[in-house]
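Only one protein chain is missing from this complex, and each of the others stays in its spot.
Moving on, here comes chain A:
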Amino acid sequence: MAITEDAPPAASEECPVQEKADRRLSSPLLLTLLLVLAVLAQSPIRGLLGTPLMQSWTTVFVAVTVQALPFLVLGVLLSAALAVFVPPSFFARALPSRPALAVPVAGIAGAVLPGCECASVPVAGALVRRGVTPAAALAFLLSAPAINPIVLTATAVAFPRDPEMVLARFLASLLVACAMGWLWQRLGRTDWLRPPAHGAHEGATKGETFWNAVRHDTVHAGGFLVLGAMAAATLKAAVPAGWLRAAAGDPAVSVLALAVLAVLLSICSEADAFVAASLTQFSPTARLVFLVVGPMIDLKLFAMQAGTFGRGFALRFAPATFALAVAGAVLTGAVLL
């Protein structure tokens, strides 16, 4: 509890918006009020959250947030470093100048970002700001969480008896990522992307720019992460598991059911293989769909993409990704599994 008591003075001490404070409640004041109120109302809050349903909701909510925060911070640090210390000319040299070729190169480059999807959104945002063609940055965004070594190792561990699942996951994810990149290059329009917010990423010195970017991206993407975690917790705690049993019978329905489940559950891509392995009542192809769709589009990612690239972009990008991911996974599954 000591933590809650220390901070408010630090917050109000350095408030630079004295002029604004007369007109409306300044946010440090509001934050202090919120924290004090929460501490005072501790026991009624605990009582409200005491039911088994609310308790498991809160646990899953906190778990998703706590689990994703380190990866989000890693992604934010990487993206801030990209934005500050790597000159734009580097990407111009590293990526082929023809976008059609840059897409697969960026897709394969996704293999070097160790982490889950929370890290890839801010990095892809930084790539776009650094002038990388959006098609290539999007291919990177989609492939990175699915084909990096950590995730592939986890998949191999979760499916010890069928190593072709690892290969299928790698190929299907790369295929869909490249397809989305090329699709964006043909049909995408830059005005769907929100113009990159420069103000937040500027500063007098390199250090200031770096920390400004870290602060802004953490707070921004973190807020959307919380939104996604709330949705995932609601699903996990409130939707009956019996629905899945009913869906497993029909091959087409089972593919769709697991695709939708991957979107709703929003599990970290490092852990989804274990969940897929436990869905034993479903066919291997349906489980591959789960593994391919999950890291590319889920509730948490949608919220974060909408935050980074704008809502107009996310509303178009998400359904297309979903459709292509399902199609690509079914195709790969039909050939390999």
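Here is the rule we use: a contact is a pair of C-beta atoms (placed from the backbone, for glycine too) under 8 Å apart; a residue touches a chain by one contact, two chains touch by 3 or more; residues count from 1.
We adopt the following convention: contacts and distances are computed from a predicted model.
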item: Chain excluded from display, named as in UniProt, from "L-lactate dehydrogenase complex protein LldG", "ABC transporter ATP-binding protein", "TIGR03943 family protein" or "Acyl-CoA reductase"; value: "TIGR03943 family protein"
item: Selected residue (touches chain absent from view) among A:38, A:112 or A:253; value: A:38
item: Among A:77, A:147, A:193 or A:291, residue touching the chain not depicted; value: A:77
item: On chain A, residues whose C-beta touches the chain left out of the figure; value: 1, 3-4, 7-8, 10-12, 14-17, 19-20, 26-28, 30-31, 34-35, 38-39, 42, 45-46, 49, 52-53, 55-56, 58-67, 69-71, 73-74, 77, 154, 157-158, 160, 197-200, 203, 207-208, 211-212, 214-216, 218-220, 222-224, 226-227, 229-230, 232-233, 236-237, 240-242, 245, 265-268, 270-272, 274-275, 277-278, 280-281, 307
